[in-house]
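Handing you a structure now.
What you see is the complex with one protein chain gone and the rest in place.
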Amino acid sequence: MSLDLNFVFRVLVFPGFAFILLFTMFCDWVERKIEARMQNRMGPIYTGPVGVLQPLADFIKLLTKEDIVPFNAKNFVFRFAPIVSLSIFVFSFAFLPIDGASVVSGSNFEGDLILVLTLVSIANFLLFLSGWSSTNPYSAIGATRVLTQLLGYDIPLFILALAPAFLAGSLNIAAIANKQYVPFAFLIPWTFALFIINLQAELEKDPFDVPHAETEIVAGYETEYTGRRLAFLKLAKDVQMVLGAAIAVELFLGGPYGPIFYGLSAVWYTLWFVLKLLIVVVVTEYLTCIFARLRIDQVLVVNWKLLLPLALLSLAVTVGVGLWLNPL
Amino acid sequence: MKWARLKSPWVLHFNSGACNACDIEVVALLTPRYDVERFGILLEPSPRHADILLTTGVVTRQCADRLKRIYEQMPEPKFVIAIGACACSGGVFEGNYNVIGGVDKVIPVDVYIPGCPPKPEAIIDGVVKLLKSIEGGKQSGKR
Amino acid sequence: MKVKREMAKLSPILREVISQVFKKPATRRYPEVKPKVPAGLRGRQIFDITLCISCGLCARDCPAKAIEMVDVEGKMRPLFHLDRCIFCYQCAESCPRNAIKSSEIFELASTNKSDLVVKPKENSVSGGSQ
Partner (left out) sequence: MASADKILKALSDSLGKRIIQTRTLQPGKSYIQVQTGAHKDAVRIVLQEDNEAGVSAITGVDLGETIELMYHIRTCDTIITIGAEVPKKDAKIESITDIFPGANFHEREVSDLFGVTFEGHPNPKRLILPEDWPENVFPLRKEVSVANIPSKIGNFGVSKDEKHVSSEERLVNIVLGPQHPALIEPEKFSLRVDGEIVRGVEPRIGYVHRGIEKAAESRTYLQDIYLVERICGICNACHAACFCQTVEAIMGVSVPPRARYLRTIILELNRIHSHMLLLGHAGLEIGYETLFHYMWRDRELIMDIMEALTGNRVIASFITIGGVRRDLKEEDVPKIKAELTKLKERLSFYKNLFESDSTLKMRTRNVGVLSKQDALKLGVVGPVARGSGVNMDVRRDEPYAAYNEIPFNVITYDEGDSWARLMVRLDEVGESVNIIQYALDHLPTGPYRVRVPRTVPTGEAIGRVEAPRGELFYYVKSNGTAYPERVKVRTPTFANILSFVHIAEGGNVADVPASFVSLDPCFSCTDR
């Protein structure tokens, strides 16, 4: 990894930091507009051309707000948990090929799928810490719910992620994305469906929206946060949403690779990546709008009694399909 | 920075003793017909996240210290809108034994919206007037 | 599992949500588009000073004591405190000369309390300064 201008440009601007944050805000805008349209409303329209800059306005406003740290909150964890979780999410983008090659070219190694998934669960653990460190009873309950729900849903996530890895015969995300002449979503649709449901739970979207359920526990682990830290916490949440969708795109929809018509392949790859990601975001938003929020024990029942056995079953069936595809 | 503060005013609603006619008009603002999300207004659950406090109803004695505590929990810059005749001045219930009076007896109020209850459009008009006055350099909370 | 059996009949929300996306949103863009308001709306009062015989019946019957009789050029005229008024129009009913009429002006928000007090002099027949 030579430390030249190209490397700095790739990491800081294009498929790296700036692109991800702007793309996250764009996805947040898409999500709010789609949700508004599904509820027959208009959604933000006055900030920026069609309200596109609304997430940016929210972010900057939060930055300029007064910063309150509760008196007996555990200072160190309270201050740094949001920023660290945000950086972990953005860091785990480094391994996903966005424009044909991963952000840090040549940084793909065998097994980076496992690394990305563990990074996601570490960041979730940090969200738990952020809730636990603010001494508000509501955020304590929200934090414990984050723990029970997210760590519970990581196991089926891992199992479902192994299915495409098995089909592609490698644990390297770039390789998996490369090998998909036919996107795995069509090959093993049931695994893709389960992965999307699991994604709903990971991102605390509506059927599993328990950790920051407004009506029961005020704002869950975000209750005590204000100003800059709240901005980072919300941004971390949005980046996690885009990251989840990106993993789904990489593993099941063939990543950035798609038919190239003419011109620079990197441009086309990025367009394909953005298009597929928006499809996944719209699908998750659709699921959010049609479900009510489940109780915490129902969420666990769905996880252990329904999702886990189905994930194991789908893995077995995928092995069968894999063996039938290219026999040993 | 003022652009961002004007474009995303997050709102918290507290009813300190109202007959909930104004409250259902405030909640009606979120629904499709009036949809205040056009202005970037979101109804926030916790005082920590809010910029504008929408108070409805006359201040009863038990609710007075809650109202004050919520006002203090909100981060600067913060504004208060008093919605309805009861919040502006105690309305019909002025003078009853358990009623302290309008909201301005407890916390500084920036915009008064008369009406019993004011139409949702009148509330939006109040918020727009508040945003215009912020644009004109109004300081938060201080008289 | 109980969930399975009840999932049989698909909820109509699935189709409804998709069809709503393609329908025009039901939002009325209020600040640009002024809403059409029904005739009898109980908005701000219009007080006609020529009809008023300063009998004070309106001030007596007002449930919120929002009308105060004020001396204007020797005669007692009603002064409307809009912040106390509940817009019930009992004053219009008990006024023998019906000098008080309702209007469709409902945008009455103001940043300071003082201009919510409507003095009788100002809002003559024309419907007031605001």
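A few points about this structure:
Every chain is named by a letter (A, B and C) in the order it is written, and numbering of its residues begins at 1.
Criterion: contacts are C-beta pairs under 8 Å (C-beta built on N, C-alpha and C of every residue); 3 or more make two chains touch, one makes a residue touch a chain.
Treat the numbers as computed from the prediction; the structure is a model and nothing was measured.
The chain that is not displayed touches the following shown chains in the complete assembly: A, B, C.
The chain omitted from view is touched by exactly one of B:A4, B:I41, B:I70 or B:V111, namely B:I70.
Interface residues of chain C with the unshown chain, by the touch rule above, are 3, 6-7, 9-13, 16-17, 26, 37-38, 40-42, 61-64, 86-90, 93-94, 102.
Considering the complete assembly, chain A touches the hidden chain via residues 35, 38-41, 137, 141, 206-207, 209-210, 213-216, 218, 289-298.
Take chain B: the residues that touch the chain left off the picture are 14-25, 27-28, 30-33, 43, 45, 47, 57-58, 60-66, 68, 70, 91-93, 95-100, 116-117, 119.
FYI, only the chains that are shown with their structure count from here on.
Chain pairs A-B and A-C differ in how many C-beta pairs are in contact, and the one with more is A-B. Our note on geometry: chain B versus chain C, Cα centroid distance of 18 Å, whole angstroms.
The geometric centre of chain A is 36 Å away from that of chain B, both derived from CA atoms. The set of chain B residues touching two or more other chains comprises 32, 35, 38. Chain contacts: chain C has residues 25-27, 29 touching two or more partner chains. Partner chain A is touched in their complex by these residues of chain C: 1, 3, 11, 13-14, 17-18, 20-21, 23, 25-27, 29.
Partner chain B is touched in their complex by these residues of chain A: 32, 36, 39-47, 51, 53-54, 56-61, 64-68, 214, 218-219, 222-227, 230. Across the complex, chain C meets chain B through its residues 25-31, 35, 63-66, 81-88, 106-113, 116.
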